[in-house]
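With one protein chain withheld, the remaining protein chains of the complex are depicted in position.
The first chain written gets the first letter, and so on, giving A, B and C; residue counts start at 1 in each chain.
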Amino acid sequence: MQTQEMIGAHPDVRGGVNQALVDAIDALYSCAQACTSCADACLAEQMVDRLRQCIRFNLDCADVCAATATIATRRTGSNEEIIRKMLDACVTACRLCGEECLRHAEQHEHCRICAESCRHCEAVCQAAARSV
Amino acid sequence: MQTQEMIGAHPDVRGGVNQALVDAIDALYSCAQACTSCADACLAEQMVDRLRQCIRFNLDCADVCAATATIATRRTGSNEEIIRKMLDACVTACRLCGEECLRHAEQHEHCRICAESCRHCEAVCQAAARSV
Amino acid sequence: MQTQEMIGAHPDVRGGVNQALVDAIDALYSCAQACTSCADACLAEQMVDRLRQCIRFNLDCADVCAATATIATRRTGSNEEIIRKMLDACVTACRLCGEECLRHAEQHEHCRICAESCRHCEAVCQAAARSV
Partner (left out) sequence: MQTQEMIGAHPDVRGGVNQALVDAIDALYSCAQACTSCADACLAEQMVDRLRQCIRFNLDCADVCAATATIATRRTGSNEEIIRKMLDACVTACRLCGEECLRHAEQHEHCRICAESCRHCEAVCQAAARSV
């Protein structure tokens, strides 16, 4: 991802890059990928009936993260109120999804990696929310 | 939209359709369409430089509404906490976008229609947030 | 949906609304809703292991339809080549998803309604692709 370069080249930013927001954007795209992948991997597991809730949290979390990544990228119109609300929704989505994935982390490697991705994304979104 | 039929056919719903949520889903898709369309129409206006903020609010609002429509549709996993947070983000996005569109409503018919769509969506999302 | 009004108010359109494209936009949002809903309803069925492929087609179809609805709405930049390719991808996604849903239509009402929505969307996207 060339997020930092792109944000730095924005006429309203001129070098004053908000690093916490850049870190959040990268984590959000990454978490959207992990959750989408985990939902599909769960769907392929023999015990899919025990992973219904995990699939749902994965899909919700992927949608919230993808929308927030886009909105945080389009940050310069001083639309901080929306960014903060969306980062806050991400913190919740990542917490719930990460907790559910953790329950299946010993049996399923994809749930273990996804839980880590959610936990990381939750932390950087919290930091970014305080920075905008 | 056949939203009501689809939600009503869900095995966890069995007829107990939450009408406020169904109304919100329809309004969210409709508002996403209106905001996407208004952003593009603003971009085609001669005075585009006066519509920058309107375009950004439109794009943000479209993204928040589209993500929330999807998450509210996938409602049955008792993920109410996420739905509420997203509906709350929509209320903010629709309010800000609707106010900005209203400023250009006399000059631009697309801003007038979009402002109405935002106001309606804001109201039904508020009602839906209280219902979940 | 106020699609027709919004497209008609676009400064580059001035009344010359492409009705086939407007019909496609409405059908695309509606099909995205139906497929998202059907995926979640399938996930709630007792025999979820027989519906894995249906859930995947539903999720893919919802993503293709939602992206195409947005791109077709943002139609005025004479980006017809992209719109045509996306409408073409929708025709395929709706055909595959509709066929799979039809296999479960007798057991599951949500699959029956979704199959209809896919078939309708496939037809109007084909007509719209010829019109741009």
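In this section, a residue touches a chain if its C-beta (ideal position, glycine included) is under 8 Å from a C-beta of that chain, and two chains touch if they have at least 3 such contacts.
The model shown is predicted, which means the values in this text are computed figures rather than measured ones.
Student: Which is it among C:9, C:28, C:41 or C:71 that touches the chain not included here?
Tutor: Of these options, the touching residue for the absent chain is C:71.
Student: Check each of B:23, B:40 or B:100 against the chain that is not shown and name the one that touches it.
Tutor: B:40
Student: Tell me which of B:7, B:35, B:55 or B:94 is the one touching the absent chain.
Tutor: B:55
Student: Return the single residue from A:69, A:83, A:97 or A:132 that touches the missing chain.
Tutor: Considering all chains, including the one not shown, the answer is A:69.
Student: Please output the residues of chain C touching the missing chain, sorted low to high.
Tutor: Chain C touches the chain not shown through residues 52-53, 56-57, 59-60, 63-64, 66-67, 70-71, 74, 76-77, 79, 81-82, 85-86, 88-89, 92-93, 96.
Student: So that we can see where the missing chain sits, which residues of chain B does it touch?
Tutor: Chain B touches the chain not shown through residues 40, 43-44, 46, 48-49, 52, 55-56, 59.
Student: Of the residues in chain A, which ones touch the absent chain?
Tutor: That gives, for chain A, the contact residues 1-3, 5-7, 9-12, 25, 29-30, 32-34, 36-41, 43-45, 62, 66, 69-70, 73-77, 108-110, 113-114, 117.
Note that in this section only the chains that are shown with their structure count from here on.
Student: Need the most distant chain from chain A, centre defined as the mean of C-alpha atoms.
Tutor: Farthest from chain A by mean C-alpha position: C.
Student: Could the interface between the copies chain A and chain C be described as same, meaning over half of its residue numbers are common to both, or is it different?
Tutor: Mostly the same residues form this interface, as more than half of the numbers used are common to both chains.
Student: Using only alpha carbons, which chain's centroid is the nearest to the whole structure's centroid?
Tutor: Central by C-alpha mean position: chain B.
Student: Measure off the straight-line distance from the CA centroid of chain A to the CA centroid of chain B, and report it in whole Å.
Tutor: The computed centroid separation for chain A versus chain B comes out at 22 Å.
Student: Counting only residues that touch at least two other chains, what does the list for chain C look like?
Tutor: 40, 43-44
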